[in-house]
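Okay, here's the structure, questions in a sec.
Here the complex is missing one protein chain, while the rest keep their positions.
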Amino acid sequence: MQRFSGLTLLRRGLSGQRGWQPQWRRAEPKPSYDAIIVGGGGHGLGAAYYLAKEHGLRRIAVVEKGWIGGGNTGRNTTIIRSNYLFDESAALYDHSVKLWETLSQELNYNVMFSQRGVMMLAHTVHDVQVSKRHIYANRANGVDNEWLSPDEARRICPLLKVDDIRFPVMGAAFQARGGTARHDAVAWGFARAADALGVDIIENCEVTGFLRDSNGAVAGIETSRGVIRAPRIGVSAAGHTSVLLRMVDVRMPLESYPLQALVSEPVKPIFPCVVMSNTIHAYISQSDKGEMVIGAGTDAYTSYTQRGGLHISRHALEAICELFPMFRRLRMMRAWGGIVDVTPDRSPIIAKTPVPGLYVNCGWGTGGFKATPGAANLLAWTIAHDDPHPINAPFTIERFRDGELIDEAAAAAVAH
Amino acid sequence: MLLINCPYCGERPEPEFVYGGQAHIARPTDPRACSDQQWADYLYLRDNVKGVHNERWRHTHGCGRFFNALRDTTTDRFLATYEVGHEPPATLKGAHS
Amino acid sequence: MSQPWRTPAGGRINRHRELRFTFDGRELTGYEGDTLASALLANGVHLVGRSFKYHRPRGILSAGPEEPNAIVTVRRDAARVTPDLRATEVPLYAGLDAISQNRWPSLGVDVGAINNLLSPFIPAGFYYKTFMWPRGAWRSLYEPKIRAAAGLGRAPEQPDPDTYATRFAHCDVLVVGAGPAGIAAARASAKRGVRVILCDEQPQFGGSLLAEPSASTALIEGQPAEQWLSASLKELASLPEVTLLSRTTAFGYFPHNFVGLSERLTDHLDSVRPGQPRERLWQVRAKEVILATGALERPLVFPGNDRPGILLAGAARTYLNQYGVMPGRRAVLLTACDAAYRAALDLRSAGVEIAAIIDVRERADGALPEAARRAGLTVHSNATVVGTVGSQRVKAIRVARLDGSGAPQGSIERIACDALLMSAGYTPSVHLFSQSRGKLVWNDAQQTFLPGEPAERTHCAGACRGVFGLAAAIEDGRGAAARAGGDVSGSSKMPEPAAGEFGGILGALPQPAGKPVVKAFVDWQNDVTSKDLALAAREGFRSIEHVKRYTTTGMATDQGKTSNLNALAIVAGEIGKRIPEVGLTTFRMPYTPVTFGSFAAYTRGELFDPVRTTPTHEWAVRRGAVFEDVGLWKRARYFPRKDESMHAAVQRECLAVRNGCGMFDASTLGKIEVVGKDAVTFMNRLYINSWSNLAVGRCRYGILLRDDGFIMDDGVVARIAEDRFHVTTTTGGAAAVLGMMEDFLQTEWRDLQVWLTSTSEQWSVIAVQGPKSREVIAGLVEGVDLSNAALAHMGVAHGRICGVPMRLFRVSFTGELGFEINVPADYGQSVWEAIYAAGQAHGITPYGTEAMHVLRAEKGFIIVGQDTDGTVTPHDAGLAWAIGKSKSDFVGKRALERPAMQSIERKQLVGLLTGAPHVVLEEGAQLIASAQHRLGERPIGHVTSSYYSATLGRSIAMAMVRGGRARQGETLYVLADGQPVPVQVTSPVFYDPQGTRLNA
Partner (left out) sequence: MPNAIATRQGPYVAPSALVRVLPHAARWVLRGDSSVMATAASTLGVPFVERPCQAAAQSDCAALWLGPDERLLIAPADAQSELAARLQTALAGQPHSLVEVSHRQVALEIAGEHAAVLLNSGCPLDLHVSAFPAGMCTRTMFAKTEIVLWRTAEQRFHVEVWRSFAAYLSKYLALAAGELAA
């Protein structure tokens, strides 16, 4: 692998930036591999990288229907945090945050992980109770999270309007280690590093079926570019997981919804952290390029169209304009949609499937980006050991049958 | 904002409706006879079809009625809507995969 | 002389109204009808901005929404500051104050221009390759620097004082674009008598006709074009079913022919009337959509193509003919198509010297080139520009002949000029068609993507589908209208475009070998050069989406309107593929940027979400109550007496209830009337409780689960008649419970004869609680015997209070003798006041939600959503007693039998008492089993409710603890801020466990 550094950039600058090699090879599918990852997003590429790096597998392929990083990896709002309520979730997401903290060096690719802090606003007495429960639970689990008064919140984010709004801000939970990263770089960085370890990254290769051996175990995949055999296959295909697993007659507790996001035109730095409000549905940060990056909600109905309704983006901007009334004059430059796969308890699945040799990583809903290195790392472990790592052991498919839900959504539920 | 053809009121804008998930998932008549797996299947397993999806909507802010629809989840185009308790229109049934 | 570059006459500006404006503090003048760009050009100002990365001086490239260079901030006043506006779209008004961006200290002298010298070392994607060492420096050093360099204008820092509006509209035909094709389509549609909306982003309708010279001899339907335009617009304006929207951009095409339009209402006005909305978001549902969105001219990619003074040929023509502005005195045209010759001819007529026409094509022998030659203009075909000269304005160009292989050869001729017009041809504007998910098809003849199979009821007309030329566009517009009107007689055939109206080239012009420092820009704003695209291709980025993301081409505020096709062609060339094989990046909304405020429109402050208030709200406000938001409701949290703290007020309110009488507005609770002969069966199937044995005139605490076994809601349910229940729900759960009930009734239990009606707002509910409550209401109530014998705890009676009908519940959420008085809502405040007056003798005290929470916690009553969290079963909450034991099924029952639901390690509801009575635990604090917490040791529970109880003279708390009920008597430790606090696990019922008080 050609090393990236300021020095090499300088040196190549003297010769017109010639001599750079492709960051990953354009691999042709081989007849067989030790393991195949289906899905060339950050999660899938990362899983291939960790399989090669930490588990010594050498013959690995990642097959991607389109271009790598073109799914939810490249369509999210890049928020990274680990302040989840339940012990199992906090452990999972914090595993990921720890990997994020050294990922640029690990991959020799600047993924621009920016620990700007994530502020989650509380607008009601109930919100305050829920926030504090998160904070105390997180701290007990070694995850940083602190309570901010409205004044303290404004000291960190001076543009935030806390009074004279429909739902005044009563405080906020703040995770300083949270932040954002450059989404495309994560896919490319994992691809380049995996490629350097011999992983074949095969783009424009759509899976059309699975091969099974006489015991019912998985034996390979049928693709638009021919049959590829492997005894172990990890599916990391986000919104299309249900479609793929149906090919081996496994129905998944998943539904795929459109999720939208949008950015403003770029402006000079003005916004120092990530601000989220689950109560009024506002999610905002500023990108390195200066755009305000805003997450909108999911549409009400399942869809694979990668687009959503106007009322969904309106709703997102209503909330942003309420909290940041100076942003009413900013303009939406671009909006886009992704497909998110949602489980009944809003927690992911990283697990073995009923089919031997077939593993799945899915159900990340709206929060998959933050988990990229962690999920990849754990999927690789699970494939390598044919058994989950203790961190992802609770995130099975069977938890729904047994009632062992990790219900992050319900835990924030409002009643009274 | 979709335009949805309520079988009772005609074409109406999406804000009047509430999505009701996959259609034709009947609650087992004798839950005691269900295994844990069967009960979990009823609660949680969904086809999540990429293609023609059989789904429920309720015209909550209109006539209040639940009804069923066939919608292509790759285009969001509705093929048909029909009343609860009815089967999807025969001509379209083949489309359901 | 003011406006030295203005023509003596002509154009569509109002020369009778001169407008003063400033640019970077310099005072200038223009005319009404100018854009900021045309006014700047009229003053000879070409240097307008600096590019994003290299801070290169930039001028005005275009005359429309595709402008990548001339990006400015407009400041109407201190708060009305709008960054990142295109000068080509900013309407001039008196007093306009425009400021250039991305430069320091000034536009002329910009320190950031050093980046231009460093450019060899900062190619596309350089930041992925560096800034990684040392690790900590990213956050402290590199990232702040990168961020400071990025961004264009400055965001406003004061709240926007403007207002925004929105409107839903419906039509039979929406026509987007009021050029010749759009107007023809609108007229033809309107003739059928249907509802038509015609919108255009420009202040005036006419599209390309506006750029025609006023003396144009072009004929439309036998009339001079100008006459046809005004007659058409007059006709359209006279029709009641036609809506004409100028300054209105169709920015988004959503499913089912739903189109978002952004109408700009005040940005062109000198002053704005208070309350006048700045913009209106139109949300249009159209039966048929006709897209007549025209085409955008492509720039040419050649070395030094970004200097101020270099602009699109069509833009030059627009400035001349529409605005009466000469872009230079000595111009050169560099072209790859015939249409651009019109610019040279028109400028020549206006007295501009045309130094040369350089045509990169081998031959230039169409009608227009011939006309140019006849006019005495020098045409060099088979030649190209290999460089430009000038720092802040082009001074000269360097021209070379092309050899047989198409490469520059031979001597280079320098031609002095102060303007370079360029045209690579036109790209049809397929943005909205693509947004609608219509298929784009590569057209080899036109070398562009054209609309193919539509996904919606969409019809394209004119240049946006490759139909160029006036007559063809008109015919096509009428054809589209016919198709939209249901005429299927094969009229979707494309009219034959006039010869010479299309054509051109894609990609970079041939460059001389060597010369690595000279830049040929593809994306002006983001400073992406043809070399950057080549580098991306070398580094393995072969998908156009990858190239776009790696180089940022097409990702600037113009979203690639001028750059996308050129970039695609260059990438295709680099990797040796045909353009359609490389693919096209997806078109996404918005077509041009749309103000956030117009999306939010009226939705702000008290209109952000409805503020729901109860019938006694006004009284509570008068009493100085402090309110809390619960869902959309405002509920009185406590009623402080002057200078009283919340803590003191709550203690006082609690003690008043315990010792005398308190009153509380419980109106926000959801209420559902369940009626029908099968009502009891329905309730049995739904709730965990048994209802068969509930007598008429009695009520019961009911619990509702989801079918996964977890508590969803709770509330008191009264049997009003054999076939009628009055069901109450939590405040936040009302809509969800009704929805779930309807779901079961309509889709699962269609055998039941039951109807549901929401009565949440029919009833105002006044809780009168405390040992004196009976005496307080006795004097007001008629027709009900309030004695314990006649109306025992959980009894329900009908009667009158203060002369109005009432449903009286003897229920208690406080543990005291109490009544909940339901009266029709409009009487709520009046009855409340009467009770308050009657209670004066007994020290009646209004209390809020906070005291209510304390009182119920003293009794160990849960609050769904606070003590439960969606993962709690009735067993967990200590409510298993409520389950109707003989029932074979109810919603949630089967799920309760799953293994995990049976675990003794589940969290269960318990009480907690601190050793020190004054220590009030933090809600949400975590519980651990030992005094020392080891990091990573998982907590065994959490505090759900915690208060200081004035009644008990100590703190109390409720908690969910693993295996909690078996731990009664144990000492656990509470982990919050500071040292763990020891607590004793107890029953959650702290007060009057026998219930003697509420049965009094």
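Each chain gets a letter, A, B and C, in the order it is written, and its residues are counted from 1.
What we mean here is this: a contact is a pair of C-beta atoms (placed from the backbone, for glycine too) under 8 Å apart; a residue touches a chain by one contact, two chains touch by 3 or more.
Nothing here was measured: the structure is a model prediction, and the numbers come from that model.
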Where does the absent chain make contact, in terms of the chains shown?
B, C
Out of C:Gly406, C:Gly739 or C:Gly803, which touches the unshown chain?
C:Gly803
For a quick check of understanding: of C:Val781, C:Ala925 or C:Ile940, which residue touches the chain that isn't displayed?
C:Val781
Out of C:Leu198, C:Val823, C:Ile862 or C:Met960, the sole contact with the unshown chain comes from C:Val823
Of C:Val675, C:Leu704, C:Val717 or C:Val989, which residue touches the hidden chain?
C:Val675
Identify the residues of subunit B touching the omitted chain, counting contacts across the whole complex.
1, 8-10, 12-13, 15-16, 61-65
Pick out the residues on subunit C that sit against the missing chain.
163, 165-170, 195, 273, 275-277, 283, 285, 602-603, 606-607, 609-615, 618, 632-633, 673, 675-677, 753, 755, 757-764, 779-782, 801-804, 823-827, 829-831, 834, 837-838
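The working rule: only the chains that are shown with their structure count from here on.
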With respect to inter-chain C-beta contacts, which pair, B-C or A-C, contains the greater number?
A-C
Whole-Å gap between the CA centroids of subunit B and subunit C
28
Check: subunit C positions touching at least 2 other chains come out as 254-255, 258, 283, 437, 708, 895, 898-899
Which subunit A residues reach two or more other chains?
305, 309-310, 344, 401-402
State the interface residues of subunit A toward subunit C in the complex, per the touch definition above.
4-6, 8-10, 13-14, 16-18, 20-26, 66-70, 74, 87, 102, 104-105, 108-110, 112-115, 123-126, 129-137, 139-142, 159, 161, 164-167, 182, 184-185, 188-189, 203, 264-270, 280, 286, 288-290, 305, 307, 309-310, 313-314, 317-318, 320-322, 325-336, 344, 401-405, 407, 409-416
Could you list, by residue number, the parts of subunit C that touch subunit B in their complex?
254-258, 283, 285, 437, 455, 707-708, 739, 742-743, 746-748, 750, 888-889, 893-895, 897-899
Enumerate the contact residues on subunit B facing subunit C in the complex.
1-3, 13, 18, 20, 26-28, 30-32, 34, 36, 39, 42-43, 56, 58, 60, 64-66, 75-76, 84-85
